[in-house]
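I have a structure I would like to understand better, so I am pasting it below and will then ask my questions one at a time.
Left out: one protein chain. Kept in place: all the others.
Chain nomenclature is as follows: A, B and C, assigned in order of appearance, with residue numbering initiated at 1 for each chain independently.
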């Protein structure tokens, strides 16, 4: 009985590229975490150890640094596309390059001074082939919370169900959202800013009968607002905030009317869902090896 | 232009189930991290907020606890299959349940006393449908290192390549490996023990011209040793250990002949690869939503 | 040869208290991580297992939740003081209560909707005794970066020194700063806001010959601006950003004039320093068990 090599890829993960633009006294910063991967005919490296077709991951790292200067980072999507195209050019055996970029936001506190903002991290994934390219924009670690207008009731009950129905609960998530563009001819930064605004506005404005419903509303609103988007995917932990039980506290008049909660770490609900435009162009390999979505 | 719900799933992630078997004075411990997910016809929860088909994630958590007692944990694979089957039974709208289990190992230090071992974490993923079930066994966080018998040379060079060839380097990885069983009629613990031994022995005994070659040898050895396995997948960071440059140190006789290295955090190479038996049965959805493999 | 119990304390760490103020339709959120510790005559618990003087850590947790309602969280310093006083009252054997609070900031995105801000986390430590109380205010995880106006040269050189002098480098840190108040009669929120503004302004406005000099300027500015403060302490990793060496890249005209850096993880410089007002009142146990300062 014999065996064979199946799907494979290789690359350099988490190169921490920091690009300072110092053309004027008012500097700019692009603080990136860049991962590259190549797919194609690299079987010999696996089966015989022959590296002659392999562009080293060290070179991929060098390229990420060099392209931060040679091409620049007008947006992470544009940078990812340029980097992917370069790697295909440099490595003939590769059929596809996938570039993942995370961008950490900084607030300006001076002409050449910054404080890291925290909060949601903007992301891009460019999957670049010899003939086509796909781009996913997104955000991760976006922690959102509604203090009311969230219920959970009418659910299926079996003999192991103990959860009471909730009329008014905290709804919170640490959102990962990615949306696929229908083309690569996009004003990336304007699109991102608009998308984030739509997601926040819809989260804040939607009465929720389940996290699923909130996500679906957010995805629908995003597709409605931006005709150039083909689909949206969410991976959303339900970060439970349990009402603290004050019933055993022997203090006169002490009640807990949705005021004091404990934020739990684990376990957490986990909802994953996709909303597609009916006429969405095919995704190809846009989502291949992108973790966190069913 | 309209849109629609695409693929979706929901469940409870990272329930920390600890099962103590205290039938005799010599206790046993099963220390688990359990994640469950259901897929099926849950569209109404997304589109109208109707929860009537939704078995709450809280109930899924309860079921994980209850089944640790009702069914027991003879192996994590067996427990995952039982849990998946129960969830399908309890939730008619579900077409598929996917159960992921991590098991933390403990060393016995007394009849009822244990020290957590650390090292590699045993894993199982059971994907249970109404008609078929798939099981992946595996290990993660298995950190392996060879101090010699590893080279990297003869690679493709472009104008951004600066890496020198290496005749004798450290090879190290924090391995994630998963292997798919061809059936569910398996002696899970014996199979796991044998698989781990094969992986370690092959890693230690293989001269490496690239991490790819080492992984391929490990996957092939595993399939050769266990006819019941259909395929193996690896996600392997190349944990770089760089030789420290002593050339600038002005100390007589101080050299570094492969003796002092710095262990780097980021970036790291990342190799993902699959080895399949030629007559492997179809994988179905066995790998759906399993992160870390291309 | 005999032995005896030395210093000891016990408490509940990292209680995740979330207090929602919903008195009007515009809700407020106080998202806290609360740790309490008691010190006093608890020897019997250690030596004979006698718990009769021990207020359980579970009760300390309950108290943290109850006081978020009973006392409220007008500021984390005020809340910490109230919680400390209550614990002393409830536990006669305790001579001292130390309360540590972290507060995660949220941005409002709707009347009852919030997005977690990230960035620096506000902190307070109240050490409450039967006769006196001390309060430290502070911030942690405040990541600051200057893209220029930082040098490092003229340092001591021995035979193992290989670092070149730097005329113009990135200076970055993830600051932990704590400042001790001379009394407990303080407008805590106003003081904090002013302190943070002073720290940011001084970081941005100081030419740096070493991170030590920058910290000293920040501490001095803080004491100058707020007469009520007795001292400031900093724990500041020097988060190295190394200029990427483009000299081996064979691309015409490609140079790196302080534009492309790699952000390193480990190792990092670590500077700890204290600036005191000359007439600072005694610190007592204010800093006892507060990690991260020499």
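Points to keep in mind about this one:
As a convention for this text, contacts are C-beta pairs under 8 Å (C-beta built on N, C-alpha and C of every residue); 3 or more make two chains touch, one makes a residue touch a chain.
These figures come from a predicted structure and were not determined experimentally.
In the complete complex, the hidden chain is touched by one of C:90, C:105, C:194 or C:243, namely C:90.
Note that of B:13, B:29, B:223 or B:290, the residue touching the chain absent from this view is B:29.
In the complete assembly, the contact with the undisplayed chain comes from B:147, out of B:147, B:162, B:189 or B:226. By the touch rule set out above, chain A reaches the unshown chain at residues 159-160, 162, 248-251, 265-266.
Within chain B, the residues in touch with the undisplayed chain are 15-22, 27, 29, 31, 62, 65-66, 68-70, 106-107, 109-110, 112-120, 141-149, 170, 200-201, 203-205, 241, 244, 246, 249, 251, 254, 256-265.
For chain C, the residues touching the absent chain in the complete assembly are 1-16, 35, 37, 39, 42, 45-59, 61-63, 66, 90-91, 152-158, 160-163, 208-210, 212-213, 215-216, 219-220, 223-224, 227, 231, 233, 237-238, 266-279, 288-289, 291-294.
Here, only the chains that are shown with their structure count from here on.
Chains that count as touching both chain B and chain C, per the definition above, are A. The two sequence copies chain A and chain C touch through a face in which the numbers common to both exceed half of the numbers used overall.
Chain closest to the overall centre, judged by the mean of its C-alpha atoms against the mean of all protein C-alpha atoms: A.
Centroid to centroid, with C-alpha atoms defining each point, chain B and chain C lie 38 Å apart. The geometric centre of chain A is 22 Å away from that of chain B, both derived from CA atoms.
Between the Cα centres of chain A and chain C there is a gap of 30 Å. Across the assembly, chain C contributes 249, 251, 265 as residues in contact with two or more other chains.
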